[in-house]
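The complex appears here without one of its protein chains, the remainder shown in place.
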């Protein structure tokens, strides 16, 4: 597979006379792809029914003629004001009951049927006109579902659809009452139309109610996206893509991805470090201009799974952005490192966002490959360098992994609903496990909880899974490698109740959680070696004890290779647990310190230096932000 | 008096075939009491008028037949959805003007007449049916008034009733204008119907307006409760009880308690430490699994006063709960310590919450005496141990105290309205005084500000009392022990204005506060010995100076035994002040460190070790969470 580069371009932002030169310069930079159109509705249809597609025809012609492949976006993330004025109740409503107004983007509720009709109409028009256009080599649906907390809406439209969804799921109010335990606090319903959305309750809503609402909200994203893919499939054979965000977990990307051909994501390493990562000030300062060393790889591996092997970077940070609390510039050549790391994890394409910095509106402080005055920004040369390097290293085969990590979106929602401790967060937990694997220098596959075959792996981790599906339980009990489940895995029913027998309830493992503790950052649970933080579960049962607390309680139990870990180990403890498991399975590990990270493909080993200082890999010096590759021996 | 144990049980949560075994097991555990029914409205009346009391008849029969005494709760804290749909404006409204929706509990506004009618009806039905039932040995009204910030509602119903309440109180708008000082900022009214609730004002509302609204809100709880007790009294001779919460101060418990026979409270030591106590991280870590060493005793003493001597624990924490920021498990045998401490403070009964952990809904992570799988949780054996110990130590007589602390709910509201410094909080201040008494090993009585006779005490403290009633001033001036008033005591009129002469305005004490300072945590006022924090008042007048600042200003003045303390001493300073006062009065003190605490009854001294390590009491080793008792000599 040949790696490719691309960029995101907004012909509607620039005078038409610039298009040709832009296209030529893109080609000259070594770019293959150009994404356009995803926010252009007000130019395609300035007033109801006044369709203005000519300029887009010409833009596609110019870009295509220059030799670029076009990704065409559907413009449904930014309905113009007239759409909102036509459907005033299409606005999403926040948890306080306030409609979220027009004036930025993503101002729609996924459940609004009138807005769905408008989307159906504009996507059909686009698909009919461009479905067979030879320059259109891919389609993007909408843009960054879920960004700006837009998955969940407390609108009347959402309430109506939620009641229908519940009626479909439970068929009778009694069944729902039983499933949710509504006898508790007299919350029983006699009619689906009595059920409200779970916001603004006096104290927390019933967790089953809340979780069902989050499941429903995810399903609305899935059906909204499918509405578009159903139309596009009728008119095009080009691959369909959506561009996901980082650490957005409030819809099930596996479900959305099932209707698409390729998963892509928008990777903003420095913005994410500042904006959405639990870390010490020291860590954030050290990686200020590089991003967290594992955040990108995690999402690469996650979205590779979502894309069933096919994935891209649709937007790659290349300079300072505008939206994080702090917005420093990347180290020189970071934009090269990020691209190569994506390729090493199997990305087919890396598109830099954006071609030229816009001098106006919300993202005017967001760097592009070109500056607003059309001069090159530093990253343009880095993109050119990557393009050249791709020529010298066109393919390094498909990577494999000995290690798998199970990832499950509904678990994120369940623990959001019921954290039981202020610091319990599913992403944070799972990412801690991922980091410990990475520090051991391992290749990792992320798998959905629907996985039924683990036979190609030697080590499988499944922390924090709400409820293991039967097929996965079967796979785990038949697995002859090492599996480490927990904490909190399989401790609940899918409806967020406590099952009997008590969790983890794995057939071959005699262990039950008698009670659970969440603890503040100032405290911990000391182990014989190491310590647990945030979370600890007390176990009973005859299973072998693999790890003990200082007071002799079981902290991890096992039956042969199948382990249950009854707490949240601190980073060093978790690294040790994984190193031990790898040793047991004959997986070789490399203990990496600080910002050095590895990724093996079929033919090569890539080493990335995320640190702000040079580091040693064997005899090789790798500079700050450096990438080194060597053939695997 | 024989101490008794009990539990809280929800027969409606479990199959009827389990009831008999549950009842037998309760008896076998040594329990006397079982509370039921307080959240069961949707099972008693699933739809309007469809009364279903048979199951409750049978549950009472089964429990009573096993030998248990039943406390029957009125179910008014959880009106079913149909009640809310019938009275959509019965929902309480938050300070932002948002109705607080159905879906958890306590979703009603105390001022709504339609909802009061519904309560009148259901309570009458219950009282008629069970008032003479021999198994019903007590009644509980509603559940945890005020929990989840539910005393205050900014609804239209509240506004209507508030205007009536003001018209009753002031008779004319002019009188109200004068009382509130509405000439200030042109806030004068010419009609009671012009008066709004004091939320969403541009800057703070008139403090007298705000305080009157809080007084009104408290009165609404009182009349709501009285509505129920008036009905129950007609049909039953059993004692009437309400279960109060910890550190809920927004209604006057003395007023509610006046209509009841017994005060009870719901004691969650570990939840409260995490959720509602100002303390250092070190303190919170040290007492993580035990709770603050004084928080329970404070409420025991407070609610003993509210119950005019008769009080219970209606809900006793026994394992991890679900609702605090962090929810660790108690140390082993803490559930025993907490019970014995309650008994030592005079509790007639301790009911563990709850019998069996529910596997569903909001409290599924809240431990019970039994686990969801019906196996014993650790506390079951501790309850059995307490039951056994009660047999060996059935009665230790009624305690007396040399020391009294005045507690006054309206003062809490007044300083909430007008803290004048970010750290001034009435509970925090009063609890600091209570702690300093406890560290000196003293028995304490808490008294309402309506107290008119102090003759049985040697030392009386009255910090932070908005306005001393005449009877209490008389009692204080006639008191021949040591009284320490202040800071802030009697510095305002009951309407929250500044009186002339200036406070503290005690007839026999020539002292006036000329001005007041609030100071940030980074600063203090050094004394000759010790220091003041948070708050300092400058005094003038001829009273003797009992304590000075380093710069020579008066920090405490006195006339013989009557003292006014003009600031908030830090813990060590306050401990010294009290030790000195005790020495003056010949009260013996025991300086306790860390987690050791004392309580004397008529015949015995109890020593409790709240520390996580063993401690010495004389020659006796008391283990962590240990209780020791010895006859008084």
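Lettered A and B in written order, each chain numbered from 1.
The rule is simple: contacts are C-beta pairs under 8 Å (C-beta built on N, C-alpha and C of every residue); 3 or more make two chains touch, one makes a residue touch a chain.
None of these values were measured; they are calculated from a predicted model.
Of B:209, B:458 or B:599, it is B:209 that touches the chain left out of the display. Among A:308, A:371 or A:590, only A:371 touches the chain that is left out of the view. In the complete assembly, the contact with the undisplayed chain comes from A:81, out of A:81, A:121, A:234 or A:550. When the omitted chain is restored, the residue from A:363, A:510, A:540 or A:594 that touches it is A:363. For the options A:95, A:258, A:329 or A:381, the residue in contact with the chain missing from this view is A:329. Taking the complete complex into account, residues 96-97, 180-190, 194, 196, 198-209, 418, 420-422, 497-502, 512, 514-520, 522-523, 538 of chain B touch the chain not shown. The set of chain A residues touching the chain not shown comprises 10, 12-13, 39-43, 46-47, 75, 78-82, 85, 92, 94, 96, 98-107, 147-148, 150, 274, 281-282, 284-285, 288, 319-320, 322-323, 325-329, 357-365, 367, 371-373, 375, 377-378.
One rule holds in what follows: only the chains that are shown with their structure count from here on.
Centroids of chain A and chain B (each the mean of its C-alpha atoms) stand 47 Å apart.
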